[in-house]
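Just dropping this structure here.
Here the complex is missing a single protein chain, while all its other protein chains stay put.
For chain A:
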Amino acid sequence: MSAQQIGKPANRVDGFEKVTGQAKYAAEFSAPDLTYGVVVNSAIAKGTIKNIDISEAMALEGVLQVFTHQNRPGYTWRDKDYQDKDSPPGSPFKPLYSNKIQFSMQPIALVVAESFELARYAAMLVKVEYEQEPHDTNFEANLPKAYKPKKYKATPPPDPRGDAAAALASATAKVEAEYAHPSEHHNPMEMHASTAVYEDGKLTVYDKIQGVKNSQQYLMKAFGLAEDELRVISPYVGGAFGSGLRPQYQLFLAVLAARELKRSVRVVMTRQQMFSFGHRPKTNQKFAVAAASDGELQAIKQEVFAETSKFEDYSEDVVIWPGVLYNCANVELTHKLVGLDVYTPLDMRAPGGTTGIYALECAIDELAYEVGIDPLEFRIKNYSEKDQNKDKPFSSKELKECYRQGAEKFGWSKRKMEPRSMKEGHNLIGWGFAQGAWEATQKKAAAKAVLTPEGKLLVTSATADIGTGTYTVMSQIAAETLGLPLENVSFRLGDSSMPMAPLEGGSWTVSSVGSAVKLACEKVQETLLELAKKVDNSPLQNASIEDVIFSDGQILLSQNPTQSVSIKAALAQNGGESVEAEATQQPADKQQNYSPYAHSATFVEVKVDEDLGTVKVTRIVAAIAGGRIINPKTAKSQILGGAVWGIGVAMEEETMMDNNLGRFMNHDLDKYHVPVNADVHDIDVIFVDEQDDIVNPLGAKGLGEIGIVSVAPAIANAIFHATGKRVRELPITLDKLL
């Protein structure tokens, strides 16, 4: 079929708007008489505000109000009114609620003025006196107080299988090691921002968020608003990586101010303030792994200690990976939390997977060396044919094909097992491997399709495009289903008045929203077929929907494609009306019997200058089994982005806590390092063929997270191969290799 859209490397349909600056982000929407809010943050990590003096700020002409806990309007005290769709169990932070300080950089005042510059200046004049209390921010010091939460936000640790302790005691080859992952902050290019437009008592809020429905419902509960009093819009998001899963405090404060002042208000966080809320939690992992002399895995024991706040129990899927990735009879997994005086951690790209797979894949590499088996061979030997956490087969798993194609592209067969065996001038060369997985979830989602008499299709769903390509792939799915050219299709998102979509995260958007788009378009197909039958001498008179295909603007009999009715002719039978359909797609029952995962195999080459400790990641080959690839171009971008971030995870990213002050200190992009172009060299992306009829009606698996999970361990393993040193504390900065 010439009109096939799925599988085409289509350019981003929103690319032109983005590169020409026409795409508007939350802080770029305006309103008549817009006012500007600037947030004041706490200097201390714990205690109370004794006094907050706003008089000097208020004295400036043009300053409208300085909102604090003292003058805020009354609002709800109930925790559940502040809980959003991504809240962990606990008591959510309530901005300006009381004089209590729960974490450093907590928002404690909002200055609103007629100009941004004035608001920023006035914010400097707010004087705060604190009653300081001793804070707990030292993760290591608080490890003895680690606890099992009453309720896990993530999957609770799977039950033990077999007897790991006995297997470890009698094993011939064993590795016990502890791995440390630091706190990391998301740092999308676009800072969090909300523009609350106030009009006749109603609010339209432009918000940076990964799901407008989440912001809308949060605001409705927190401010006691009805659905028709509040619309949330978010057409473009300049990166989020999970930071936009929960409504952040600038949203609450902008709406609070707009309602009180009856004016439109914009609040934008500064880059420094991007370090004042959720982050990937600092996590320590103790691994004990054992194998027989032939390399058969005999035991995996994983003990996780992860940071959370003192008011919410954040947890993520750190311990599920042994059961997904390795066939092993004796497994013991624990996940404990360390409560600190910090803001609650927050899902960050592949939450739990980035952390857990890093440590697991390093421990397995260490064990392969202990046994003396090539690390890739070791994985093949212990390949899991089913998800042992759930005791279910995978819906599909072409990971062995990833091994094969990745190894061939990389030249893995030429690798010498021995560390320090490759040299070039000052550099030691190392080759490392790691594998990864990420769940291919489908969630309930809805979409609406409207086909105009002119043959233009508009599809809507309240999802988001955080740079992932949602606009483009949804357009392709719709165009494919109805046999229309891509330019006749537009997809719109990011408006709370649109049909329901889940939060844009978890790599489930293509699977969930894509399936809903397909279903809505299939409903349009049915109407079109009925209309086509009304055409004079219609060859489709007796056809049912199974008998026809939609292609190139035609409805064709699949048995006899010369017999067709054009979609336009069918539409002409609708009395000048559009054909509309709304559909909600749920995961199919047959999924219940399977475990759906995407898989990755990552091969890395590093060059290490041992005298100076510097590391260059010269080559990455990422082979991905991600089901059906809707758009190879946007798909590749996802994997490239994941690989680049993997370099950051392995070697650069770390938010540094000053435990004297209880404060993250490297809170800007000068001091918080993410990779720059000069750090990134060759990256090859391979998508292997993978058929999956179970995962969802599209056969596609999400790609947002599978690209990052196995990169950092492959780099760490390559550094070992180069140097013979195991650095078990991320990031692997040059001082750790001296």
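By our rule, a residue touches a chain if its C-beta (ideal position, glycine included) is under 8 Å from a C-beta of that chain, and two chains touch if they have at least 3 such contacts; residues count from 1.
In the analysis below, contacts and distances are computed from a predicted model.
Colleague: Under which of the names "FAD binding domain-containing protein", "Iron-regulated membrane protein", "Fluoride-specific ion channel FluC" or "4Fe-4S dicluster domain-containing protein" is the non-displayed chain listed in UniProt?
Modeller: Cross-referencing UniProt, the chain left out corresponds to "FAD binding domain-containing protein".
Colleague: Among A:D14, A:D136, A:E652 or A:E690, which one is in touch with the chain left out?
Modeller: A:E652
Colleague: For the full complex, which residue in A:S91, A:N142, A:Q586 or A:T733 touches the chain that was left out?
Modeller: Reading the full complex, the residue touching the unseen chain is A:T733.
Colleague: Check the options A:T20, A:S413 or A:N660 and report the residue that touches the missing chain.
Modeller: A:N660
Colleague: Spell out the interface residues on chain A facing the chain that's missing from view.
Modeller: Considering the whole complex, chain A reaches the absent chain at 41, 43, 117, 120-121, 124, 272, 426, 609, 611-614, 616, 651-652, 656-658, 660-661, 663, 665-668, 670-671, 673, 675-679, 733-735, 738.
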